[in-house]
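Of the protein chains in this complex, one is absent; all others appear in place.
All chains are identified by letter, namely A and B, in their written order; residue positions are counted from 1 within each chain.
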Amino acid sequence: MRTLRRNWPFHLMVLPALLFLIVFNYVPMAGITMAFMDYKPWLGFSKSPWIGLDHFRALFEREDSIQVIWNTFIIAVLKIIFNLVVPFTFAILLNEVRKRFLNRSIQTLVYLPHFLSWVILGGILVNFLSTDGGFVNRMLGYIGLGPVFFLGDGNWFRFTVVVSEVWKEFGYSTIVFLAALAGINPALYEAAEVDGASRWKQTRYITIPSLMPIAVVVGTLSLGNILNAGFDQIFNLYNSLVMDKGDIIDTFVYRTAIIEGDFGFATAVGLFKSVISMILIVISYRLAYRWANYRVF
Amino acid sequence: MNAITNKGWKASLSIALIASLLAACSGNNNNDASSSSAAPAASTSASPVASDSAEPASAYKDKYDPPVEITTVWGVDPALKFKNGESIENNVQTRWALDTLGIKIKSLWSVTDTNNAFVTKMRLSMSSGQDMPDVVTIGDEQLAQDLIDTGMFADAGELFDQYANDTWKKAMELDPGVWNPYIRDGKRIGIPVLDYAYNHDYLLWVRQDWLDKLQLKAPTTLAELETVMDAFKNNNPDGLSPDKVVPLSIGFKTTMNTWMGDPSWIFGAFGTIPGQWNVGADGNLEWGSINPAIKQGLDTLKQWRDKGYIPAEAALWDENKTAEPAVAGTAGIIPGPYWMSGWPLLDTAKNVPSAVWKPIAIPTGPEGKAGRHGTRFTSGVTLINKKMKNPEAVFTYQNYLFDHLADPAVGSDWDLGVFKGYDYDLDASGNPVYLDKIPGGEVNINRYWLVKDGARIPDAQMKALLNLADGKEPTTRLEKEVKNNYGPETPAAAKVLLAQPNISLTNMFTGPATPTMQSKLDYLKKIELQTFNEIIYGKKGLDEFDKFVADWKSGGGDAMTKEVNEWYASTK
Partner (left out) sequence: MYHKTTPYRIFSVFNTTFLLILALACIIPLIHVFAVSFSAKSAADANIVGLWPVNFTVEAYKKTINNPIFLGSLWIAAKRTIIGTFVILFVASLAAYALSKEKEQFKGRSVYAWVFVFTMIFNGGLVPFYIVIQKLHLMDSFWVLVLPGAVNVWLTILLMNFFRGIPKELEEAAMIDGASQFGILFRIFLPLSLPALATLGLFAMVWHWNSWFDGLIYISHKEDYPLATYLQTVIITRDFSSLSFSQAEFDLLSQKTLNSAQIFIGALPILIVYPFLQKFFVKGLVIGSVKE
């Protein structure tokens, strides 16, 4: 009780967020039970038949489910890695541009692709990457490399998916790192200057370590997306030539469940994804704590 | 250290459990309410009609006084315009229904139907226990089947037999199979919404100006087609270099059988249409994609791709992409429906003024066969709620439309247009004006009707087009509408289509998805398209097709075929 008397301001501060979360997140979470029902909208929660793990069985019984899960995993992992490394590096490099106007302009420009929708971007990419006169393949031709079927060859497809997404979003993620950079105490740099450290040394021993905590946070939280390889993008880009390497869980669920209104199955798949994400986040939280004594959240 | 994360876990789970209990309680109440008799929207007078008339005097009237109320829900077309402060709930049509027929149309909810919003909202509305409307027209196949499965909707077939007028009945009989998707236990749940015939049938649109310059005749066989394509590519009349020309613009990103730019007719030339159920040699239904004729079609496509007659990246092209070279003026031929004359082909002239597109018939294959995928005569279904107090009112409404709207005779009420100031107007001298000339802009009032697009007699539009094709001046309203609203080549296209009625193969399976379909169809479609594309792109040999057929059969295809034929037998 004594702690509560001391702590009450903190509990009060958390309260508004907590209330919203309970109402808008926890109460609807009851809907996860749909994953175990053959949910029919007109029967609702109380009358839809309970089918236990049947949805999960159906998910894994499909001949291509392992392939689809694996595709999702690979693409998602690559995206998580590069969506961390690229903005991180970019923020550090951008930090070295001293002319304010240039710095801010570049910042703004790289942010813009975020606003493009994949519907539009899909069309642009088909043209840009076309084996039939598309810009990239023409450039490759000039340096003597054969045309690459970026969107029609399974392995290149994954590459294209990851690169195009990173290109689209790195500007947005960079902002987080820029904010973190702004928080580094300049006195540290001044002291390093005095000691004669080169800029590279300064970067290695001040900048990067200062950014690490945020990078770890962003990285850990992005593990929540470990099985979200990007529905919108894949949906607009994929085709049957790359199905075996490019079909992901979400597109597969879309075809089989969303269109048919099979909420139960869709929820079951969502639950599966969530459980995997949770496990990974817990692991990475513990690792961060054990190794770096850093509490991610 | 661990204690803390453990506590966190426990807390989250407890909150989740408590919350779910709370939710389950309220959820229960919710759904109990919906399953027991919820009071439908209040309606006045007219006694409910039982399926067998308990009362000798029918409640059907041409006009209801006092007015009866019908509830419905709307998926509003995003392009639909409203004038004079109207909305879908309150507009010139609702007023007309009240004044002329004594029917008050009440809207339970409406949503702008973009991104599948109507289907989503309908499912959510059911889930949350909201009342179902008296009457609703559904275009989405799956949603229609789901709603029929709820058991909440009446045997509309019986009501139809009882109340529909002759015009409507005759229109419905043009294709007796039109009820099939909606039959459950012998009862027809829901009335098919009739649509114009041949809306999706293909023909080939070809650049006549190129043919003229090359002094070639329009091809009638696949072999002639190849000659033409070769000339288009390597000897281009507009001087385009070969790598810029797309002689035949087709695409198969997601399927080989779709509404524009597909290669299904190429397979048709060898005797089958992929991606649908056709009547096989033994009279049973078979899935077109496993018919041996497919092999020849695939081989043809592969060769055409190697020679550059079809886009190198056709497997990436969806329907819209196939239109691109057509509009840009670099495509020589594009397959598609008759209405393409207006869109997208009218735009080609803006980029290449000399371009002229003409429709030609689907070419025949080496054995003289030809095939194109057909059109169902329906575009949706109208469901009538079992609890509706005055179902006969729906028929009053529709009968009127069938008599007056579907094909108005010259000089009739709606000859010039339906609502003055909306879809037509009169100028100072009393002459009718349309489209842009209507003060305040034109409104497509056909989207206002209770039943999507009003009333359509399947062959009416084709008849109108044929009349125009022979050069006659438009006299009836339909003919005028078609002349004003569609591209110049549309009547000629209609003529081409109707010259080959026997090659039109419609999907013969129109029932609800069978159990095997629900679990296997997606996978089967996936391996089908994958195999076909691998063959066309030369990644695998033609024999891969045989392997695919074997996989297809054992992977659920045989089971599916059996279920489909059981359904087929039940409809005969």
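Keep in mind that, in the parts below, contacts are C-beta pairs under 8 Å (C-beta built on N, C-alpha and C of every residue); 3 or more make two chains touch, one makes a residue touch a chain.
Since this is a predicted model, take the numbers as computed values, not measurements.
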{"item": "Hidden partner chain, touching residue among B:Gly139, B:Gly280, B:Pro432 or B:Pro474", "value": "B:Gly139"}
{"item": "Residue in contact with the excluded chain [from A:Ser46, A:Ser65 or A:Ser277]", "value": "A:Ser277"}
{"item": "Options B:Lys253, B:Lys358, B:Lys452 or B:Lys495, residue touching the unrepresented chain", "value": "B:Lys452"}
{"item": "Chain A residues that touch the omitted chain in the full complex", "value": "3, 7, 9-11, 13-14, 16-18, 20-21, 23-32, 34, 39, 41, 90, 93-94, 96-98, 102, 104-117, 119-121, 123-124, 127, 167, 171, 175-176, 178-187, 193, 197-199, 202, 213-214, 217-218, 221, 224, 263, 266-267, 270-271, 274, 277-278, 281, 295-297"}
{"item": "Contacts of chain B with the absent chain, listed as residue ranges", "value": "4-5, 7-9, 11-12, 15-16, 23, 26-27, 30, 77-79, 87, 109-117, 120-121, 123-124, 127-128, 139, 195-196, 199-200, 259, 320, 323-325, 327-329, 339, 342-344, 347-348, 350-351, 379-380, 435-436, 442, 444, 446-447, 452-453, 484-487"}
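One rule holds in what follows: only the chains that are shown with their structure count from here on.
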{"item": "Geometric centre distance via CA averages, chain B-chain A, whole Å", "value": "37"}
{"item": "Chain A partner contacts - residues on chain B that touch it in the complex", "value": "1, 5, 15-16, 19-24, 27-28, 30-32, 34-35, 119, 123-124, 126-127, 129, 142-143, 146, 149-150, 152, 243, 252-254, 311-313, 315-316, 321, 513, 518-519, 522-523, 526, 529-530, 532-534, 537, 555"}
{"item": "Chain B partner contacts - residues on chain A that touch it in the complex", "value": "22, 26-33, 40-47, 58, 62-64, 123, 126, 130-133, 149, 151-152, 239-241, 243-244, 247, 252, 255-256, 259-261, 263, 282, 285-286, 289"}
